[in-house]
Structure formats: C-alpha cells, structure tokens
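With one protein chain withheld, the remaining protein chains of the complex are depicted in position.
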C-alpha cells in the first residue's frame, strides 16, 4: 500500500514538473534558447494569481486566466527586449542573458516586496480521497489532468496548426522561414506568449498546491523542469510530460527508500544515465549531423 | 519596501568622522538563498536604530548602520566583514543570519578587534572555535541549539507523556541538526524512543513521500526542527495525509506566515519553543510589536525581526556600560558581563562561552494563535 | 516588373553591393553571372528582404520593396530559392512543400500543386515522408525548388539551382526553369554554370566585386570573347 | 606492386532504417590511381566516403586499406592510417586562421607532447616550427599563403574549397578523397582546380578518389570511374567506357552530354 501511495505521490510531484517543463520545452523547441527566465515567469504567475485572489478577491479560474495573460505579455516583452537582439548571437550569449534576466526579475521583485514568503489562499477546495488506504488529493488529480490536456493541446498546436508549422519552420531556419512568408517575429512572440502563459498557469497551480510562494521560488522548479525537459528530449512536448513524471517518481522513490537527502543527486544520476544511453533524451531522435 | 528608512541613517553619515556617530556594520543575507532571514533581521535593526537615534542616540552619538549584503554565501560574508573592519572601520558587526556565514567572519572579528554579534547563528561553533577556545570578540543574541532541543524533549516526554517520537529535520541547516541531536539525546534519556529519523533539505516543497514513510512508523509525536517556510508545508501536507499526531518545533517556526502556510486548523495540536511570543502580554514585547507594525505597514514581527532588533539593544547596552562607544575591547568585556538584560526575546545573561542564557517559551498553536504554554529556564 | 536602382548593401563594413542597377521584365528569364563572392547571392537576398539595403531603390510592379520584411515581399509574389537549399531539415519533404504554400489559403489547390511538384520531381514522391535533412544534396535542391513553386510566385529568384547536381539533373532543372517560366513566372537566375544559364536566359548581367560590369542579351554575352574566357571556360 | 590494391572494398554497404543507402559495393584502387566516383544525386557517393573514413560503420562487407581492415576504426584512426578527405559542404575551422587550419591537419604527424608544450621544452619549439614550415608549404602550393592569418570563414568560397584540399593534404594521406571539389566554381575556376589536382597528385605521390558532377573535370582527369546508382555500382571503367555506357547515360548523364560541349 505504502508503495502505491508513493507512486501516487511521485506522479503528483511529476505533474508539477511537467507543467512547468511544457512551456520550457516549447520555447526551447522553437528558438533553441534555454530560457532560464522561465522559472521567473512561473514565479510572476504565482504572484499575479496570489494578488488576484488575496488582493482583489477573484476566484481561482479568473485568477488563473489573469496570471496566464499577464505572463504571456511578460514573456513576449522579455523576448522583445532581451532575446530578439541576440537572435544572431551565440546561443551561450543568449543563455547568459537569460541567466542575467532571471536574476534581474528575482531581485526587482524582492526590491518591491521583500524576500519573505507568502501563503496562498485556499482558492480551490481540496478533497482527499481515500482509496483502500491510499490517499489521493483532488488537486493533484486536477494538476495531472491539466498537464495532460495542455500537453495534448500544445502537441496539437505545434504539429497540426498553421502557426505550429510556422514555429517549426522558424526553429529550423529563420531566413528560410522568412522566405516562406512567415513572420518570424510574430511567430516567436506567439511561442513566448504560449510558453509563458503555461508557466503562469503552473505558477498558480503550484501556489495553490504547495501554498508557499516567494521571489526565489522559480529557481529550483525551473531547474527541475529543465532537467525534466532534457530527460524527455528537449523540444519534444510529450517528452516534457514523461520527463516530468519520471523525475517526480524517481525523486519520490528515493525519498521513500529513506534517502531523501540524496534525492536530487539521484535525480541527476538518473538523468546522466539516461543521457548516456539516449544522448538526446528519452524521446529525442539521435539526429546525427549528416556529413 | 525597505527604501524609506535609509534616509535616517544616511543623514548622519554626512556629519562624517568617527567622532559623533557610532558605526555598526550589518553583514546580512540580503540576497541569495536565505535572503528572507537577512532581510528580517535588517528590518529589526532598522527599527531599533531609528528608535535609539530618535531618542538622542548613545552618549549623544547617533548610530550609523552600514549594511552589506553577503548574498547568503560564506565567501562573500568574509569579504564583507573585511570591508567593514578595514574600510568602514566599524566598532561592531551585526550578522550574519546563519551560523555558517557568522563563523566565516569570526576570525576576522578577532583579528581586527571588532565585535561580531550574530543575531540568529545558533550553532555552538559561532562563539567557540574548533580548537575549543572562545572567540574573544564574538557574541550572539540567540540561545544555542542544544538548549531548545532539550526543552522540547522534556516537554514531549513530560507534559505530553510521549513514548514514541519521530524526528524530521532540515538537513541543510546545522541549526536543525543540532536541535535534532539534542532532542534525541534528552528524549531517549527520558525513556522515550525515536522510531523514525528523516531529513529534508531547505527549499523542498514536496514532503509527501517522506511523510508517508514516517506515517508508517506510527510515531505519537513528530519533532520538526527547521524553518517555518518548510515547516508550514510539512504540517499542511502531513495533516492532508491523515497524520494527526502532535508536532513540535523551535524558534525557526516563529512567523505569522506559518499559520497561512499550514492553515490554522492543521496547526492545532502543534507546539514550539521560542525566544518570545508576539502574543506575550509582556510590556517590552508589546511595545516592540506595536512599533514594528507601525513602521512596516501592519506587519507582525517574527523571530528574525525580534533578534535583529534585540541585537542592537544588546550591543548598545554594552556600549553604555563600557562607557565607550568605539573601543571594541572595552565593549566586548561589557558584553561578556551582561547580566539580566531585558530584551524582547528574553532576559539575557551571557555565559562563559559568550552565549546568552535566556529562558525559552513553549507555545501551542490554537486556531492560528500562539498560546503561551510554559516558560522554561535553562 | 522589377527595377533595381543604385543599390548599396553592406555586411557590417564590408561593402558587398556597390550601386547595382538592373531590371527584369515580366515573363523574362534574366541571369546573373559572376565569380565567387561577386555579390550575386547578396543581391537576391536583398531583393527578397533578407538583407536591408543602405541606399538605392527596388521597384517591384508598382511598389518599392527595398527594406520591407521578407514575408511581405513573399506575399507580393517574389519567391527565393536560397543558396545552399535551406530546406527545413527536421521536417518531412511534404511538410516542406506545405510550408512553401504558407501564405496561401486554398487548401485544395495546394494539394494539387503538391502533386504537381511530385510529378516534376518523382524522387521527392519516393521520399515524401523522409526528413529532408537526410536527403542527398540533389534531392534537397529539388525540394527547395519545389517549395518555392508552391508559393505560386510571380517572380522567382533562383540562387545556383544547379550546384551539386548530376548532369541529368542539371538538365532537368533547367528544363523545369524554362517550364516554370512558360507558365508565366518571371525568373531571375544566379548561376555558376554560365553556359547553361545563358542558354535559357533572355538577358544577362555580369557582376564583379559588387558592381554590374556587363549586361546584354544572352546571345550577346555568349558571343563575347571576354565572357567566354572568364566564365565559360573558353578553351 | 601491382598485386595488392591500396584500397579494397568488398561487398560493403550501409542501411539507414529501412533504406539501403549503399549496398554490395566492390572497389579496388591501386597506388597512384586517380579514380572518379559519380552517380545521380542521392546515389550514395558521399555515404561511400563516410564508410571509407569511419564516419559510418558499414553494416555489411569489409574495407581494407593497404592490407589492413578499416571496419570499426574511428575517423581519426582512419586518417592516421593514411586516408583523408574533403567535405561536400565545406567544413573548415571557421574561426581559426588559414594557417592554423592546415596546422591542425598536420597535428598527428607532429610528435611533441603536451608536457613539452606546457613547459615550452625545446621539442615544442622544434615541433611547432616544423609544423609551421610544412603548413606554409602546403598553403603555397594552393596559393593561399598570402591569406595565412585571415580567419578561414572570411575567405571567398573558391578559396575555402582549395583550403579544404590543402588541409586534407597536410594530414599526410596516401589516399585522398575529394567530395565535389568543384561545386560552386565556374568553368574557369574548375579548370584551374583540375590542374592543381593533377599537380598535387604527382608531387605527393597520391592516390585520389573524387566525387564530382562536373563531367569536364571527371572525364578530363580520372583514369577510371565508378558509377553508383541507388547505392549499387552500375558501371566501372575508363571515361570512354562510362561515357558510352547505356545504364550510365540513362541514370546519370542524359543523352547530349555524350557529345561533350566543352
């Protein structure tokens, strides 16, 4: 029984990672940028949701939508101001900018509201179901379903819609995409808008589920989500989902065995092992450069 | 924000020289992983300094706080301490929030004959070096870990009559580890049994898997030394999982946010040891609580706020008794002789290891309020 | 149809095109020849909006298009097959073709045109589900052409379409070029294979180090000794 | 000599997923020969080169060079055995200077160790000096010495192709593989290239296998030609044989090319 419980614990944890990883992987998939600021967009989303619920008394879903909208705009602004200039620069320059930006956002938020944590109001009722001694909370079921739905939605957008095709074209060759009549800037903005809205949503869900939010809350989940995305094969949307779940379950199992202090180490060891056998992640095609 | 209160301190900077101001450094975790602790202390310091300066300062001299950010990093803390001692030539440094960052400065304080007063560094190592010698110039405002652990264990075994306890400690903090160790020792000495020992790491958010383990060990009581940020989540998740036994912790729990994080209901049947209680009707405490929430737009002070605040008064008291505001050697002697000094976090007497002997308070949470349970003297 | 006047283009401070002027009439095939690094590709990239000129005007139909973003130029009917093929390597052949028709809305027609491309290049039909990055060079060239045709351009800019192609394929490609042209598409063709280029073109320009040095009808240039020696391997 | 071929390819092939890109290829190349490898686009020519140089491991057959098996060797090991190549799409070390591009290729022929370089022992200086001199020699042959300090990426296209050949030579090959060396060159430049290939072949006593679509070049300098189509050898022989080989005409040359226009 305990083990089934642990598995369920792992899946709930993993679906949070997956939720953040989806946006991460999407942005990466299109512009090959490790958007370290994704974790900060997630944090902003959590705070917007918080102020909306606690400050203005909005309900959960209006607050969720508001957070997603604000984050979408925020993400687009980040791209516009910081990343667009670096389209033709090295990827590592863009990465450093992303790191700088992520610090900047953290500390601007701290400057205005301090570093102390905030407790999320109970905006979404939580019931715990007891199935044969195994507890499942309604929130974790909700989060898992939301991430699965979003994964399917994203996969659909990227592979079946026109904007999705444009995104993929842009991801392979921007100039060639222009020559197809694709507006590269709009496409990338759309990518950031969607990815950031997802991060915002994840922020609100995280807040409700874990209660505690603070300005540095994006760092660790951001990193974990990135690991999850890589684990699944970065850029591949179902990969983010699976990577998130694998990571969540691995971490939980390690804790369940009593090695909670080694949990993160175990997560990274699994990551490295998987990469050694599948250098492009679980779903990644090992597309070797054609010589 | 904390931009407003700077004006007061900077005003005196202009009047220049070491002559008519007392320079005190604040070497704190204002950014980085534990920025919230450092910032909490800074708020307390600012309030105290404002009060003292408004009422004429110390011996007619105003206090000037030179705040430096150590980014929650020991190396930066060292750098900052060197800067404060060598460049700013402060008489004393208040800091840091964590034991590690305090230890990082201890040697520098001794070498430069500058007072180091750690507001919340609770590890015994802060004031006593590895060689077992007391760091001459280093003091602290908080009591040390073993004391609180002992109090908690006695309370569990005695007042609650617990036989089987579990310990769930924050492994990233020596504070929590110290508490866990002294709790275990005392508890077992009192005939109890520790049936499960688990750890987590600060900044974790999901504790369900370990709680599942603890639950299956069937303890009657769970001791959780750690900070409120995680403890709130642990209690919330534990109650959700149907763990109904009492929990207990220490001063790291003390924050109004704990109630918000865990939820008032989940917090019922939990206890903590603390330096003080904001609910304590004691006059000093209530005066502090009122002026704190006045200055910080209604915020209720937590332990870090209180310790930061007390650190200033602790230091100022010694300066007054030393009759000198700039001679660190005299001040450290005065600090070492502190006796029955009444502060917000308790009545302080400094022992031979430069640790304050203070009473601890045991509090119980009832419907989101801390209720005074008992006071334990060392 | 297209009139380029006094065009100056820079890469940073490299002056790649120096006052280039030329024109293309509706229905023509015009070819640009010139040595490596002369600036031919630069000119095409400027025409299709990938590069912004510093000075000069580009008149297309009745609009000036100099400096306009590429997607608007495509919309106006100019399609560019870039140097080095630039197919979307992680997408299938078919997806590449569909992208060629990105701005078109007539999905039935698009399907028909895809079939047409497959008839022109049967090899692409064989590989329609293969990722285009794993195609051979020649196959990729076919795909790039096919993709550009999918946009139904009025003016097609071709940058070295015969590069790396097997002789039979070169012939095919040139036949296709003439075919497309007969279908009403005007073509501006950049070629190293001046021989073939001149044989299909109506007129030609020679570019040397960023300047147009010679221009005339294809026949004139084919006859010129100078051109023969420099570009046709006249020995 | 005569008896043992320098390169012996036996029934070699490779499969990508379901696609047999190359299969059942047999080749025999003797010392000093200059051989052409032609075939329609996608026939598997470049893939053949990749098999020969260890980039791909053959899924069938064997490759022997100078009597030694090459199967399974890493590309750098193959190069050290004496096979070097150029690439269909130029792969220079873009940020490195022209001279350094060549020096890199000369690397495995130099002997000074890491320790000697770090400690700047005499062997380092002599080794580096030798590398520099030799590399400049190669550049001179290709008329590139005046660009020696220029970054490779700044060279015009034609020069880049030549630099690739110079670099391949500096690796000290006995067998040189050239993948479409004349691509993107105009006839005049192609002509110069042909002369250059003939020159280095003689000077370095090389065996050369080249892929090219420019029939003037192939027919002009190759002694023997192999023709691939759909991964299979469909013909081999002298240029004259190939020019008139019906299968080759059908799959590759087309009708008119036979009555060459050059």
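As written, the chains take the letters A, B, C and D, and residue 1 is the first residue of each chain.
The working rule: a residue touches a chain if its C-beta (ideal position, glycine included) is under 8 Å from a C-beta of that chain, and two chains touch if they have at least 3 such contacts.
Please note the rule applied: contacts and distances are computed from a predicted model.
Chemist: Can you match the unshown chain of the complex to its UniProt protein name from these: "Quinol oxidase subunit 2", "PotH_2 protein", "ABC transporter" or "Monovalent cation/H+ antiporter subunit E"?
Modeler: Listed in its UniProt record, the absent chain's protein name reads "ABC transporter".
Chemist: Taking the whole complex into account, name the chains on display that the unshown chain touches.
Modeler: A, B, D
Chemist: If the hidden chain were put back, which of D:10, D:112 or D:201 would touch it?
Modeler: The missing chain is touched by D:112.
Chemist: One chain is left out of this view; which of A:7, A:73 or A:104 touches it in the full complex?
Modeler: Per the contact definition at the top, the residue touching the missing chain is A:104.
Chemist: In terms of residues, what is the contact footprint of the unshown chain on subunit B?
Modeler: Looking at subunit B, the ones touching the missing chain are residues 2-3, 6, 28, 30-33, 66-69, 71-80, 82-83, 85-87, 99-100, 103-108, 111-112, 123, 125, 129-130, 171-174, 177, 201.
Chemist: Which subunit D residues would touch the chain omitted from the figure, given the whole complex?
Modeler: Its contact residues with the unshown chain are 53, 55, 74-76, 79-80, 84-85, 87, 91-96, 100, 103-108, 110, 112, 114, 117-120, 124, 127-128, 131, 146, 167-168, 171.
Chemist: On subunit A, where is the contact patch with the chain that was removed from view?
Modeler: Residues 28, 34, 82, 85-86, 89-97, 99-101, 103-104, 106-108, 110-111, 223, 226-227, 230, 234, 261-262, 264-265, 268-269, 271-272, 275-276, 279-281, 289, 291 of subunit A touch the chain absent from view.
Everything that follows uses one rule, which is that only the chains that are shown with their structure count from here on.
Chemist: Ignoring subunit A and leaving every other chain in place, which groups of chains are still linked through touching?
Modeler: In the absence of subunit A, as far as touching goes, the chains form B | C, D.
Chemist: Centre to centre, by mean C-alpha position, how many angstrom separate subunit A and subunit D?
Modeler: 47
Chemist: Round to the nearest whole Å and give the separation of the Cα centres of subunit B and subunit D.
Modeler: A distance of 73 Å separates the two centres.
Chemist: Residues touching two or more other chains, restricted to subunit B: which are they?
Modeler: Residues of subunit B touching two or more partner chains: there are none.
Chemist: At which residue positions does subunit C touch at least two other chains?
Modeler: Correct list: 134.
Chemist: Once bound in the complex, which stretches of subunit C touch subunit A?
Modeler: So the residues of subunit C touching subunit A come out as 48-50, 69-71, 74-75, 79-80, 82, 86-91, 95, 98-100, 102-103, 131, 133-134, 147-148, 151.
Chemist: Please give the residue numbers of subunit B that touch subunit A in the complex, ascending.
Modeler: Touching subunit A from subunit B are residues 1-2, 31, 33, 35-36, 38-40, 171, 198-201, 203, 205-206, 208-210, 212-213, 216, 229, 232-233, 236, 240-242, 257, 259-263.
Chemist: Residue numbers of subunit D touching subunit C in their complex, please.
Modeler: 16, 38-43, 46, 88-89, 156-158, 180, 183-191, 213, 215-216, 251-254, 256-257, 261-262
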